[in-house]
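Let me begin by presenting the structure, written as structure tokens, before commenting on it.
A protein chain is absent from this complex, but the other protein chains hold their places.
So that you can tell them apart, the chains are marked A, B and C in the order they are listed, and the count of residues begins at 1 in each.
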């Protein structure tokens, strides 16, 4: 196992996210990098997971001779290797709302101290500085999956004290607020950024603890103070912050083979 | 077109019911004789109708070389010749409740003056004289199809002033009561018995008129007074009661070919 | 990748059916073999659930395994006999719904929503106030609710979500991981696969995963939702299985449809066809002994259609991003 020498932060984020997948369970992949990370995880780290998409692919195993990770959640190659294909009510209703999804993997424009995401607008909803594309299935995955893995470039404008618009609730305003809203507990949840890995201070999915994001591990050669600089609130740092194992040659090689067109990891995109 | 010389009242009822089908439209067949009558209608009188069943057969055309009418609504031969097969939510929910069914064809244990049916109990619901099998899909077909064709042996104990238990509403208690219950108008509706054919006195699906059953036509050689004797209320007779055309040799021959096992028309059953 | 879910019928029932469970018993996917295995295992205090409950479901209450039934139609109650008696003397409590209601309630359970609206039942006597507490019922006022739409005031009936503890179903084929494929009209089976907390499926054939994955649109439930798969040829007999065998009306006439007439008739049937055999293979062997191979030849699915017209799930192996 040789460490790779040359990789981007986005590649590092994907590799670390892929390593964070559980060994098994039902996983719903959101749009964007989660698809790439999920494919890498299934092929290398967590062959026992069942990958699903909101348009209706259930338990996808990458077919032999795979030439790319799926481009988006709607790539037709997801029909090849899936144990079942159906539709969005079956995926986001029956599967997800029915309580069958162990892990949702999401990206967004903003994440906040309580792990909530924003995919809809920057600024005030009624007079936004900028509209975004919209939430897609992000909202329901955050509301209804048993746990969340969020992938987010580490930038101060993205890591904010409070999201401009909470499209996708994690711990909302803190302990007890999921229950008060009518949601089930969520967790253990994790955020993987381009700088490190974060957990949340709650032992029971949001009922007690402060529920705030905590830096638990950093990327190779990353100083936690730099992470704080690119975080929009006074970030809490775990007592022991571990340094993550660098990506291996194999991980980076496979990752690049999975993105032959630069759809995900084109330089400068993240 | 030669008239048949030898036929039972049940056969006559099936033939007359089959002739009563509209030329086209979506038809949902209930359990029992409606399946036989519907098959006869599709083959002989109304090739343009789309026959559907509640278990999920959509637009069934009897295949070449058909050896029997479907035995029940769940006969697997309904998969052969159907344009689509799916399930009960699609059939009783999407198709029926979605407003796509033009005609429901039903049988029951009792029918009353307002056309309501009973499939559940004889006597008081809480202390019945006799339980029956239950309503199956009868309730929703009566509630939700645009019009109804009911097939019922003419017996005083079956044609009652008021059903012991209204499982399947037609005009309920009279004008306006469908609307008050939250149902759409229903009609024009028809009852075919072993003695004759009945309509209902309402020009607008149950909003005005008396909504009561009216004898409109009788079987060959049947006296309307005999029909009254086998009806449990003071049956209204139309000003002009026509006599129905007797079944043809072809109709009776096809009907018998469709029931080679005596599943439907075993003597003494009706 | 995952451990095989293939096991014997007795192991499946022992491991995944518990006393007190509510059990979806199938309709068009009637799991006769699995229901008989439940009877043989002597489970108690079960509830039988199905849009229509056929003879296989009745085995559960005729045998004393179940004392509750929630359904739109109980075939065995159609004629006077033991089941009507049980419903009268309270040894079988029942809740009267309809086929649509049970199908929608299973769908709501599968969707994880608390209830589902229907426009059926409006105008019926089911909703009459004085019938809401029925001496034979067991749900009390949690059976349904009349409401109005918050958007337009339209009346509807709210049906509570239904999540059976376990569903037993019969299907055409599965792989060892429990991915199930079925075809033909499905009744309420599709939603039972997703509503039940535990799913036990008997199938005519176990096939390699690759066969299922070659046509994933035919899969009705993925393996991760299935607790046990039982390889059980003729598992639906005397009901049918599209593509394999038809209903055995001869057998039904001789046995099933008469069994509810008297305790003696039921006991004779059960002693011979349930307790008298070890499992479904034994049942089929006994069927051959009694009626000859003709019993099976006579129900062979010799008519019907096979898919014509090519279907391909295709994509481009190499893509161009720039022209």
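FYI, a residue touches a chain if its C-beta (ideal position, glycine included) is under 8 Å from a C-beta of that chain, and two chains touch if they have at least 3 such contacts.
Bear in mind the structure is a predicted one, so any value in this text is a computation, not a measurement.
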Shown chains that the omitted chain touches within the full complex: A, B, C
Touching the absent chain when the full complex is considered, from C:64, C:137 or C:243: C:243
Chain not shown, touching residues in chain A: 53-57, 63, 65, 67, 71, 74-80, 82, 85-89, 92-93, 96-97, 120, 125-128, 130-140, 143-144, 165-169, 172, 177-178, 181-183, 261, 263
In chain B, positions touching the absent partner: 24, 26, 47-48, 50, 58-59, 61, 65, 67-68, 71, 75-77, 79-86, 89-90, 93-94, 97-100, 144, 261-263
Residues in chain C touching the chain absent from view: 112-119, 142, 145, 147, 149-152, 154, 156, 158, 160, 173, 183-184, 207, 210-215, 217-218, 240, 242-247, 249-251, 253-254, 291, 295, 298-323
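Everything that follows uses one rule, which is that only the chains that are shown with their structure count from here on.
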Contact graph of the chains (line, ring, star, complete, other): line
Highest C-beta pair count, chain pair: B-C
From chain C, the most remote chain by mean C-alpha position: A
Intercentroid distance (Cα basis), chain C paired with chain A, Å: 39
Separation of mean Cα positions, chain B and chain A [Å, integer]: 57
CA centroid of chain B to CA centroid of chain C, Å: 28
Residue numbers of chain C (touch at least two other chains): none
Residue list for chain A, restricted to those that touch at least two other chains: none
